[in-house]
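The structure follows.
Only one protein chain is missing; all other protein chains are in place.
For reference, chains read A, B, C, D and E in written order, and residue numbers begin at 1 within each chain.
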Amino acid sequence: MSHGYESGRLNLPFTGICTFARAPYQPDWSSLQADAAILGAPFDAGTQWRAGARFGPRGVREASTLFSFGHAGAYDHEDDVTYLDGVRLVDMGDADIVHTDTVTSHANIRRGVEAALAAGALPVTIGGDHSINIPCIEAYEGRAPFHVLQIDAHLDFVDERHGVTRGHGNPMRRAAEKPWVTGLTQLGIRNVSSTAREGYEDARARGSDILSVRQARKLDPEATAARLPEGVPIYITIDIDAFCPSIAPGTGTPSHGGFLYYEVLEILQNAVKSHPVVGIDLVEVAPDYDPTGSTSILAAQLLMNLLGFVFHAGLPRP
Amino acid sequence: MSHGYESGRLNLPFTGICTFARAPYQPDWSSLQADAAILGAPFDAGTQWRAGARFGPRGVREASTLFSFGHAGAYDHEDDVTYLDGVRLVDMGDADIVHTDTVTSHANIRRGVEAALAAGALPVTIGGDHSINIPCIEAYEGRAPFHVLQIDAHLDFVDERHGVTRGHGNPMRRAAEKPWVTGLTQLGIRNVSSTAREGYEDARARGSDILSVRQARKLDPEATAARLPEGVPIYITIDIDAFCPSIAPGTGTPSHGGFLYYEVLEILQNAVKSHPVVGIDLVEVAPDYDPTGSTSILAAQLLMNLLGFVFHAGLPRP
Amino acid sequence: MSHGYESGRLNLPFTGICTFARAPYQPDWSSLQADAAILGAPFDAGTQWRAGARFGPRGVREASTLFSFGHAGAYDHEDDVTYLDGVRLVDMGDADIVHTDTVTSHANIRRGVEAALAAGALPVTIGGDHSINIPCIEAYEGRAPFHVLQIDAHLDFVDERHGVTRGHGNPMRRAAEKPWVTGLTQLGIRNVSSTAREGYEDARARGSDILSVRQARKLDPEATAARLPEGVPIYITIDIDAFCPSIAPGTGTPSHGGFLYYEVLEILQNAVKSHPVVGIDLVEVAPDYDPTGSTSILAAQLLMNLLGFVFHAGLPRP
Amino acid sequence: MSHGYESGRLNLPFTGICTFARAPYQPDWSSLQADAAILGAPFDAGTQWRAGARFGPRGVREASTLFSFGHAGAYDHEDDVTYLDGVRLVDMGDADIVHTDTVTSHANIRRGVEAALAAGALPVTIGGDHSINIPCIEAYEGRAPFHVLQIDAHLDFVDERHGVTRGHGNPMRRAAEKPWVTGLTQLGIRNVSSTAREGYEDARARGSDILSVRQARKLDPEATAARLPEGVPIYITIDIDAFCPSIAPGTGTPSHGGFLYYEVLEILQNAVKSHPVVGIDLVEVAPDYDPTGSTSILAAQLLMNLLGFVFHAGLPRP
Amino acid sequence: MSHGYESGRLNLPFTGICTFARAPYQPDWSSLQADAAILGAPFDAGTQWRAGARFGPRGVREASTLFSFGHAGAYDHEDDVTYLDGVRLVDMGDADIVHTDTVTSHANIRRGVEAALAAGALPVTIGGDHSINIPCIEAYEGRAPFHVLQIDAHLDFVDERHGVTRGHGNPMRRAAEKPWVTGLTQLGIRNVSSTAREGYEDARARGSDILSVRQARKLDPEATAARLPEGVPIYITIDIDAFCPSIAPGTGTPSHGGFLYYEVLEILQNAVKSHPVVGIDLVEVAPDYDPTGSTSILAAQLLMNLLGFVFHAGLPRP
Partner (left out) sequence: MSHGYESGRLNLPFTGICTFARAPYQPDWSSLQADAAILGAPFDAGTQWRAGARFGPRGVREASTLFSFGHAGAYDHEDDVTYLDGVRLVDMGDADIVHTDTVTSHANIRRGVEAALAAGALPVTIGGDHSINIPCIEAYEGRAPFHVLQIDAHLDFVDERHGVTRGHGNPMRRAAEKPWVTGLTQLGIRNVSSTAREGYEDARARGSDILSVRQARKLDPEATAARLPEGVPIYITIDIDAFCPSIAPGTGTPSHGGFLYYEVLEILQNAVKSHPVVGIDLVEVAPDYDPTGSTSILAAQLLMNLLGFVFHAGLPRP
């Protein structure tokens, strides 16, 4: 087994063009050949407090280079596994965003996810605000049904308010409406947010399993993951504000009392062991609100590990 | 002549609720009684690079308190004038913004400007991105015609692109279409931007007088102001990126080579001596991109002085 | 039950004038009509390391708008309670501060708290540095006695040093001297500080119950709250540096090893269930030392929840 | 002529303990042996907007190391002079500051300046806010009279307001009262400030020569310096906010339209050629408000050059 | 003439992978087909104050996207020219850097420049610190001689000190030694630096023409450019610290009193009209020291315009 250190370039993390994990860049979406395809969705007009998530894809890409220097895979001494060895990643670049036009921007995001699916690659979309989950889920129209695993501070279950149906407070309500979404598990939900009591009642009525950070913490990560319906395919949507602002301050609507790093990592590691993953999005990283870069690093570290777990599990996707 | 220092509170700038210039807050727009009415228009979904202008009104309001501590008017030793003494300012608060919905947000801004006009007050709108100039100008529908004086780095004369007509690259084109806009003087325009060659040709064909920073600088401020059609009423729209990024880094699309402080101040001081001012907007202050606060302070200092000049000139508005 | 989303304005958090929780602003302190009255006390000349707490009231007010958009009360799904529904909050603005003059500034703060008390409202004072607790406590002269619950990294029990008696290292010593203060419970105290061994001995001699973060953590929040004398009225003073710098870096004298969010929230929630609250202050938020805004958001989130708990408990104040 | 590069240490600027210009530290003020003695005066309780000037001495000291690496003097190719070669600098450390106590803090600053004077060294005091000029000037009681050259955005000529006489708006009024101050030249004064019209009239009545930035700019630096009374000894007080916020954003009360670097440098260079300098202070550097460090670098670069000019002129002090 | 706005993507500046000016990325240096080839040289171990220039290539690349959205060339209304239309740019990525090993890192940079030259492309290298100019110049070994035009605050003419010959204080001395370098024009040099008097004498003895900012300013840009030997090919090396820290604070060793934007732009525009350009480097951008991004934007804006001028002049390279 050879790796980059023995020949060729040293490729220190601060060098080179910033694609996700230094993966090849493929702007021709009809020619994707990959196990996972990373798509940027730099849309943040759905935000209700701070914007800035439009720079999320760039921030996460740059941070990902810290985890990608010259290894053939990533060795984890705790698991004694070298992850991602042989996994083909490709960076699709970003969906085209049209300012002032939510519908067109969302349509362009959907097209990207569809292209990844068409190529048989796992779509991994980096937001952008959480509204970009709406076209991500819509891209699965006509495909096999799945369950949504949401990691988030906010329920995002507003149906409509002042005519808004595609803002960052609406995506889980939009998902729940889809025939191909069989249910939701919503973890990390806490404190007040744009979702009022009615939204919670609506979500529960539609079968959502809602756990706060404290409720998930009382369970252990394994038990939390075990609340997912057994063996069903899952789509994972991660709002970075699910995490404690201590490690994820660079986001639109921070909420204290969030998850710590290993809590989420272990829930995900447990979940993907027994559930095929049909898609992933990670949203609401707003790098300009975090001068230390911790938030982007968190997003990149989490995604890299999650991808490692998914492909190590090797479950067939429907 | 008494002022606040002799009785009552000292009111240091860092104390108190942040309305513009510590003016009274009047959320009931049907009850405005003022010479000038300040309206926040925190909409930034029209941006093509950085967002963040949604926090412009808050930033400018807070900075304005630095210039408002306990004086009855503001004494300027160079002019030997105490400005703003007896001028009634009121802060209307902000127009209601609906995320993902440009048309409704713009309509709400228009309603605010209309309310100020209906009350006989000079409307002073703080953006938000430059697209908010579109509803500001629309609010004058049915009123006396006027000329637009734009201070900006960018021509903002894109007609339509990918369907976008109300983004921050479109406002001057939108203004030029209005029957009640008699012409434009566009100062500070420089370097590449979203407006291509066609936009410049279109603007000139519609009668725009376009000067770059260097061109305006070769004239002096008086001569620059003299290029305005003589004596016509003017609407002043100031994009903070007209200024050099050295003093206005906190903006969406900074452009090097911009105006310095006194260059703009003196153009404006000269212009308003002989042209009635029918409205003002100041846009594109994005405070979160300026950790020193210089940009917000610039905007507040400029607006305070401009208002002083306008009311000192005392020209009747049409 | 109607709320703002169904009619009127959407009032996104980034819009509008920043009073605390968008409460009405009432600068006429003789006309307060409220259940709780918020007073800013932007005095920071009592600090021994970084200043900047003078901008605490503004920072907390702005952050509080994030938790106040259009709801009639705040629904908490963990407690299944809608808090603050029907509770009347009013923002009194700030006490007048006179630079270089600690005594006068403190007197002005005292006058504000007295006004709130006279109106029958719960005084909630936002500092400023911890020295502002001194006039807050003095304002209760002649009223029913109470116990002080302090959440803080530092004991603040210095009697006098180099003539200083009203700095931010003195407030708990000042409180302990008052006939109307029956005792102190001091939680979160850790590491070295301006209080030497003598101060601890003095505090214990005067009946203080002192617990470090680790000591409080070994108890659970309920047991910690249970150390308060049973059923007595309490005044709560929260120094934001009680919290871990990971979530509260924007403060004058950060100290590692502090409380996490839920630890304090749950101590307070337990405490106010069985102890009437006669007053609250929250101090030492210095927003300019926290570019991410986490500290102000923490303060606002904590105060909003604490007020919710207090009024939900509904205990009569003496 | 040997210098540090040829033997011993390389002493790169980022290494070593931060005294001013790497000068020896002498905390025993009775043993000063130096041509110039640098004193820190980290007092900022006299501020009316942002504090933070308490960290001015540290900021300027650290920045000064950038200009001090291993040279025996500083070669300036434009003047073809090696400045400061053989000049003995000493760093006295800081005056002791007592929080909440302006009078004692000022007395301690005065004691430091007196010690420098007693040792025959030129006192160079780094603030702190501009109120620290008050004890600096008081330290000359009983010594030969001198003229004050002020470089500042603000007139600082408030006599008394709400009882405040030693805040940062008062120093020039305090100086003008002293029998040993023969007059003031006040350069850079602009825009509104805490000094109202009465202050200007008072200053002029007491013989002040007041020039705005634009007025000084119309003259050239030589002509500006020539307005000083011929040949009289001068005390130089530099408020960093005299400069444009583009290069000095890290200050308490920034004011746009300020001086650029060479404008001030050349006024000073001209002034000290024919006027003995009896003392210098530089105030209002608040490093925490300038994340780029430009303001501290400006202060250090200016002081280093000014000291070079003063000792190169070699005029005997009275 | 079609451009991107009429079909395909809108490509707003905040979208997409960050190559320089969105040019194609070509990591295979044996297959370069371009008029100009951009190479990153992220080496900063040659710095004597702040590091951070290793992130210069990334910072400048990202900023360059602001100037590259969908145009076929960049229209400049002052010159009435559409620049860069049809010019083929390619981004080579970065030279491989080996930490702790200056010689190997420099060799890798040299290899990149050689590859560009071999392909007939104009090499444009983005540093990194100024030491990267050393391998850039070395890459021309065996090629036609040229003159070096340096824009910089510092002379960088140290021969050797403590054994260091390839630090960021040495490059111009290294260049002057090369047989293929016919002379140097050094513009912007000011204030003290690591070059002592001996370095200036050495430079002048080797034929350097040294002008300070003030000296160049007294000439006009045309006259300054006219000091270059007539018609000779030039290599342009731009240290961003030549500029005033007001617009370029994000650099290792800022020096006040620097050039403003148009001063440098016009010198360059004049110079390249009559001198073929054989290579360009731009160094010392350290983005992490400029939270506003102004410095990276300046570098990108300058490079884009300079490339426009070079290819518009169309002079044949030797």
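Assume a residue touches a chain if its C-beta (ideal position, glycine included) is under 8 Å from a C-beta of that chain, and two chains touch if they have at least 3 such contacts.
These numbers were taken from a predicted model, which means no experiment stands behind them.
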Report summary line: Out of D:C18, D:A107 or D:A313, only one touches the absent chain, namely D:C18
Query raised in the report: Which residue from A:A74, A:L219 or A:A313 sits in contact with the chain not drawn here?
Result: A:A74
Query - Selected from A:Q186, A:S212 or A:S246 as touching the chain missing from the view - result: A:S246
Query raised in the report: For subunit D, which residues touch the unseen chain?
Result: 9-12, 14-19, 25, 40, 42, 54-55, 58, 61-62, 91, 93-99, 291
Query raised in the report: So that we can see where the missing chain sits, which residues of subunit E does it touch?
Result: 44-48, 50-52, 54-55, 98-102, 104, 131, 162-164, 166-168, 288-289
Query raised in the report: On subunit A, what residues meet the omitted chain?
Result: 3, 5, 10, 12-14, 66-67, 69, 71, 74-78, 82, 244, 246-247, 261-262, 265, 291-294, 297-298, 301-302, 304-305
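Quick note on the criterion: only the chains that are shown with their structure count from here on.
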Query raised in the report: How far is the middle of subunit C from the middle of subunit E, if each middle is the mean of its Cα atoms, in Å?
Result: 54
Report task. Determine the centre-to-centre distance between subunit C and subunit D, using the mean Cα coordinates as centres, and give it in whole Å. Result -> 40
Query raised in the report: In whole angstrom, what separates the CA-based centres of subunit B and subunit D?
Result: 37
Query raised in the report: Counting only residues that touch at least 2 other chains, which ones in subunit A make the list?
Result: 48, 50, 54-55, 98-99, 162, 289, 291
